[in-house]
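Take a look at the structure below.
Omission of a single protein chain aside, the complex is shown with its protein chains in their original locations.
Let's turn to chain A:
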Amino acid sequence: MGASKLSGMQKQVLSLYRGFLRAARSRPTEDRKRIEMIVSTEFRHNSKEVDRKNFQYIEYLLRLGTKQLDQLKSPDIVSLSSIKVVTSKT
């Protein structure tokens, strides 16, 4: 895919990804590694599985991700785990 011209939605996704990696940075090394692993797996999984034209679903994932990122930023959150609810693409 041509990486030079990104759509607005792609930019939003990348920005969210960047946000997660930034939030992971403020954690101790071990937690950071784990968070990075989970986040990167999730983004890569969705980048393969989600239809690029399924804007509604991507919007939903963006909202979900933003909410999760806000939670991760709060110092009360000690860890992150992934519970994968695999919904079939519609």
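Annotations for the structure displayed:
Operating definition for what follows: contacts are C-beta pairs under 8 Å (C-beta built on N, C-alpha and C of every residue); 3 or more make two chains touch, one makes a residue touch a chain; residues count from 1.
Just so it is clear, contacts and distances are computed from a predicted model.
The unshown chain of the complex is recorded in UniProt as "Acyl carrier protein", chosen from "NADH-ubiquinone oxidoreductase chain 6", "Acyl carrier protein", "Glucosidase 2 subunit beta" or "BOS complex subunit TMEM147".
Checked against the full complex, the one of A:L6, A:M37, A:V50 or A:L64 touching the unshown chain is A:L6.
Listed here are the chain A residues that touch the chain not shown: 1-4, 6, 10-11, 14-15, 17-18, 21-22, 25, 40, 43-44, 47.
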